[in-house]
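One structure is given below, encoded as structure tokens.
Presenting chain A:
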Amino acid sequence: MGILEVKNVGKRFGGLQALGDVNLSVKENTVHAIIGPNGAGKSTLLNCLVGKLIPDTGSVMFDGQSVLGRKPFEINQMGISRVFQTPEIFGDLTVLENMLIPCFAKRDGAFSLNAISAVSGQKDMLETAEKMLVEMNMADKRHMHSASLSRGDKRRLEIGMCLSQEPRLLLLDEPTAGMARADTNNTIDLLKEIKEQRDITIAIIEHDMHVVFSLADRITVLAQGTPLVEDDPQNIRGNPKVREAYLGESA
Partner candidate 1 sequence: MSKSAFSRRGVLKSGALAGTGLALPTIFTASSAAAFTNDPTGSSVTLGFNVPQTGPYADEGADELRAYKLAVEHLNGGGDGGMMNTFSSKALQGNGILGKEVKYVTGDTQTKSDAARASAKSMIEKDGAVMITGGSSSGVAIAVQGLCQEAGVIFMAGLTHSNDTTGKDKKANGFRHFFNGYMSAAALAPVLKNLYGTDRNAYHLTADYTWGWTQEESIAAATEAMGWTTVNKVRTPLASTDFSSYIAPVLNSGADVLVLNHYGGNMVNSLTNAVQFGLREKVVNGKNFEIVVPLYSRLMAKGAGANVKGIHGSTNWHWSLQDEGSQAFVRSFGTKYGFPPSQAAHTVYCQTLLYADAVQRAGSFNPCAVGEALEDYEFDGLGNGKTLYRGDDHQCFKDVLVVRGKENPTSEFDLLEVVEVTPAAQVTYPVDHPMFAGGALGSCNPGS
Partner candidate 2 sequence: MFGLENKDIRMLLVVAVLTLCAPFILNPFPTDSALAQFNAGYPDLMQRFVIFGIFAVGFNILFGLTGYLSFGHAAFLGVGSYSAVWMFKLLSMNVVPAIVLSVVISGLFALLIGFVSLRRSGIYFSILTLAFAQMSFNLAYSVLTPITNGETGLQLTLDDPRILGVSATADGSIPVTNLFGIEMRSTYEMVVGPWAFQFNAGYYLCALVLLAAFYLSIRIFRSPFGMMLRAVKSNQQRMNYTGLNTKPYTLAAFVISGMYAGLAGGLMASMDPLAGAERMQWTASGEVVLMTILGGAGTLIGPVLGAGFIKYFENIFSKINDQVLHSWFAFMPDGLEDFVVFVVHPFIGKGWHLTLGILFMLVVVFLPGGLVEGGQRIAKWVKTRKGNDDETPGKTTPAE
């Protein structure tokens, strides 16, 4: 029994069958990659997991509870954090404030009318956030406007924000898309570090095979809305069906 169990999920957009009959099981404390060519339904699947879309059929269970019909913030409070393809951070806020917000969300829940006490007086929150900044190697940037960070730093910040919530499942949507090689490698190292140091399950949607094979414990290949294969990385590498459907000559 995995921490995330996707059963028979299907989703149509008008005449288009975006997801056919997806079954997926993500084991606790593993890195599970979902790959597939463009239009394979990776993003649709991800959106079904986080509450942005509601699948037409099937079920999505997280830690024994259904996520269907819940709003994104509720699903997040259950312990699923999401990293976006283009980093989604609070651009108008400072780096430190960006880091504080998930800390408060973790402590105070989805809403809290904490309008009188000053942020600067919340020593425990500040400590947690500072610690995470150090971990993300961004402590010197704490008072910068986060919109002015480099792309790589934004990505680190976003991952740090997700981690400071101590999620049980971290969803990564093409975390290295559009990055230079050096940044990509940094990100891989960062994710490896996270994987080693924390009790965390990671599901990653990725295009870049280098990233996938560096990180994944388990890989699901999606094609035309249905899972083609689910296997270990070394088996996927050698699987002729996958080569044909997706990897082609590039592998």
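Here is the rule we use: contacts are C-beta pairs under 8 Å (C-beta built on N, C-alpha and C of every residue); 3 or more make two chains touch, one makes a residue touch a chain; residues count from 1.
A quick word on the picks: all candidates are chains of the complex that A comes from, given by their letters.
In this text the structure is predicted, and so the values were computed from the model without any measurement.
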Considering only the touch criterion given at the top, point me to the candidate in 1 or 2 that touches chain A in this complex.
2
Across the complex, what residues on chain A touch candidate 2?
50, 71-74, 76-77, 81-82, 84, 88-93, 97, 100-102, 104-106, 108-122, 125, 161, 165
